[in-house]
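Following: one structure in C-alpha coordinates, then a few remarks.
Heads up, one of the protein chains got dropped from this complex, but the rest are sitting where they should.
Coming up: chain A.
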Amino acid sequence: MKITIDRDRCCGAGQCVLAAPDVFDQDDEEGLVIVLQESPAPEQHQAVREAASVCPTATIEVTE
(Lines give C-alpha, C1' and ligand atoms only; values in the text may rest on other atoms or scores of the structure.)
Protein backbone atom coordinates (compact mmCIF):
# COMPACT_ATOMS: atom_id res chain seq x y z
CA MET A 1 0.00 0.00 0.00
CA LYS A 2 1.19 3.48 -0.88
CA ILE A 3 -0.23 6.79 0.37
CA THR A 4 -0.08 9.97 -1.65
CA ILE A 5 -1.54 13.27 -0.51
CA ASP A 6 -2.48 16.51 -2.23
CA ARG A 7 -1.60 18.69 0.75
CA ASP A 8 -3.03 21.89 -0.74
CA ARG A 9 -6.51 20.40 -0.48
CA CYS A 10 -6.24 19.59 3.22
CA CYS A 11 -8.52 21.65 5.46
CA GLY A 12 -7.05 20.48 8.74
CA ALA A 13 -10.10 18.64 9.99
CA GLY A 14 -7.92 15.90 11.47
CA GLN A 15 -10.37 13.09 10.66
CA CYS A 16 -7.45 11.12 9.24
CA VAL A 17 -5.53 11.38 12.52
CA LEU A 18 -8.55 10.18 14.47
CA ALA A 19 -8.89 7.20 12.11
CA ALA A 20 -5.21 6.25 11.80
CA PRO A 21 -3.09 8.04 14.43
CA ASP A 22 0.02 5.97 13.69
CA VAL A 23 0.04 6.92 10.03
CA PHE A 24 -1.13 10.53 9.95
CA ASP A 25 -0.30 13.65 11.92
CA GLN A 26 -0.93 17.37 11.45
CA ASP A 27 1.46 20.31 11.57
CA ASP A 28 1.39 22.61 14.59
CA GLU A 29 0.50 25.90 12.89
CA GLU A 30 -2.20 25.33 10.31
CA GLY A 31 -3.06 21.74 11.09
CA LEU A 32 -2.34 20.40 7.61
CA VAL A 33 -1.82 16.67 7.22
CA ILE A 34 1.57 14.99 7.57
CA VAL A 35 2.09 11.39 6.47
CA LEU A 36 4.21 9.49 8.99
CA GLN A 37 4.40 6.25 6.99
CA GLU A 38 4.03 6.38 3.23
CA SER A 39 3.98 2.60 2.95
CA PRO A 40 2.22 1.52 6.13
CA ALA A 41 2.38 -1.98 7.57
CA PRO A 42 -0.49 -4.38 6.73
CA GLU A 43 -2.07 -4.07 10.19
CA GLN A 44 -2.58 -0.36 9.42
CA HIS A 45 -4.27 -0.84 6.06
CA GLN A 46 -7.85 -0.95 7.27
CA ALA A 47 -7.37 2.22 9.34
CA VAL A 48 -5.72 3.98 6.39
CA ARG A 49 -8.62 3.12 4.07
CA GLU A 50 -10.99 4.46 6.71
CA ALA A 51 -8.90 7.66 6.97
CA ALA A 52 -8.97 8.21 3.21
CA SER A 53 -12.73 7.93 3.08
CA VAL A 54 -13.51 10.11 6.11
CA CYS A 55 -11.26 12.87 4.80
CA PRO A 56 -13.77 15.53 3.72
CA THR A 57 -11.62 16.98 0.96
CA ALA A 58 -10.36 13.80 -0.73
CA THR A 59 -6.78 14.75 0.14
CA ILE A 60 -5.59 11.22 0.75
CA GLU A 61 -5.12 8.76 -2.09
CA VAL A 62 -4.37 5.12 -1.39
CA THR A 63 -2.99 2.74 -3.99
CA GLU A 64 -2.83 -0.93 -3.11
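Here is the rule we go by: contacts are C-beta pairs under 8 Å (C-beta built on N, C-alpha and C of every residue); 3 or more make two chains touch, one makes a residue touch a chain; residues count from 1.
Here, contacts and distances are computed from a predicted model.
Peer 1: Leaving aside the chains on screen, match the unshown one to its UniProt name from "NADPH-dependent 2,4-dienoyl-CoA reductase/sulfur reductase-like enzyme", "Membrane protein", "sn-glycerol-3-phosphate transport system permease protein UgpE" or "(4Fe-4S)-binding protein".
Peer 2: "NADPH-dependent 2,4-dienoyl-CoA reductase/sulfur reductase-like enzyme"
Peer 1: Among A:28, A:43 or A:64, which residue is in touch with the absent chain?
Peer 2: Once the missing chain is taken into account, the touching residue is A:28.
Peer 1: For chain A, which positions touch the chain that isn't shown here?
Peer 2: 8-9, 11-15, 26-32, 49, 53-58
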